[in-house]
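One protein chain is absent from this view; the other protein chains keep their places.
Note that the chains are named A, B and C in the order they appear, and that numbering of residues resets to 1 at the start of each chain.
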Amino acid sequence: MEGQVIAEISIIPVGTATPSLSSYIAACLDPLKGAEGIRYQLTAMGTIIQGPLERILELVPQMHRAPFARGAQRVVSTISIDGRRDKPQTMESKVEAVLGRGP
Amino acid sequence: MEGQVIAEISIIPVGTATPSLSSYIAACLDPLKGAEGIRYQLTAMGTIIQGPLERILELVPQMHRAPFARGAQRVVSTISIDGRRDKPQTMESKVEAVLGRGP
Amino acid sequence: MEGQVIAEISIIPVGTATPSLSSYIAACLDPLKGAEGIRYQLTAMGTIIQGPLERILELVPQMHRAPFARGAQRVVSTISIDGRRDKPQTMESKVEAVLGRGP
Partner (left out) sequence: MEGQVIAEISIIPVGTATPSLSSYIAACLDPLKGAEGIRYQLTAMGTIIQGPLERILELVPQMHRAPFARGAQRVVSTISIDGRRDKPQTMESKVEAVLGRGP
């Protein structure tokens, strides 16, 4: 079984007149808040999400469309998905494995 | 209305013993064949897909999971989505606009 | 030896007032024109480039900075690099291998 995947999503509103995107990005995070079965972490380059793949893909259109509701006319979103079946992984275990602190 | 988006998906099976991925990638394309309302084009770095966003996101898990059915234990997929609401766009119109041949 | 890599670059100017990016993208392609040892192909989602890795990475800052020269205040660029050492590959051979027409 696949179980949880680790994903990262980056959302870029285009044609916003201002190069500051933080208020748009804050709105993109709203669908994640309180989403059942979902963990997430904001980074400087995107948002890392852990959860079942189908559940994450249900949230993607809501996140991708949030900037339109704030006036953007174009949005480019990128989602990376890391799924493995040989063993469970979490946002933390992936980092710890590289740092040599994993099991 | 958003209508059609243009997307690109790149799928990388990990731990495959061989660096040749073409048979895996061919299997990833199967869900696109005959998919209603979907157009696609294979490139050297991924597959470009045109269609409604929700329809494309229904196909993503099928494409992402195709390598598992062929024995891969881990898959990393990346999807980019370009959606705009000010005017319609197609795979061809985007290229033509850059080349100065668009309307 | 690594030889040629196949890469893809996608450049997004941010805060441009208009959602139409084609004139910016056209300017980003200028550094590729006539670049020695470089082949490239424009797609609906980016530009695929074939050539030696160091040569491509010399061109990346020129491409990434082209929108600033046209007034953009922020640019987000994404570059993917596919390098393999077991056998040579080209933009065409990668597509043909998936389509079952390769050697």
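One rule holds for everything that comes next: a residue touches a chain if its C-beta (ideal position, glycine included) is under 8 Å from a C-beta of that chain, and two chains touch if they have at least 3 such contacts.
Keep in mind it's a predicted model, so treat the numbers as computed, not measured.
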Identified contact with the non-displayed chain, of A:Gly3, A:Pro19, A:Gly71 or A:Pro88: A:Pro19
In the whole complex, not just what's shown, which of B:Gln4, B:Thr47 or B:Thr78 touches the removed chain? B:Thr78
Among C:Ala27, C:Met45, C:Val75 or C:Met91, the residue in touch with the chain that has been omitted: C:Val75
Residues in chain A touching the chain absent from view: 6-8, 10, 19-20, 22, 25-26, 29, 41-46, 48, 50, 80, 82, 84, 86, 90-92, 94-95, 97-100, 102
Absent-chain interface residues of chain C come out as 2, 14-15, 53-54, 57, 60-61, 64-65, 68, 73-86
Take the complete complex as the reference. Which residues in chain B touch the chain that isn't displayed? 12-21, 72-74, 76, 78
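The rule is short, and it goes like this: only the chains that are shown with their structure count from here on.
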I'd like the Å distance between the centres of chain B and chain C, where a centre is the mean of that chain's Cα atoms. 18
Using Cα averages as centroids, what's the distance between chain A and chain B in whole Å? 19
Residues of chain B that contact two or more other chains, please. 80, 82, 84, 86
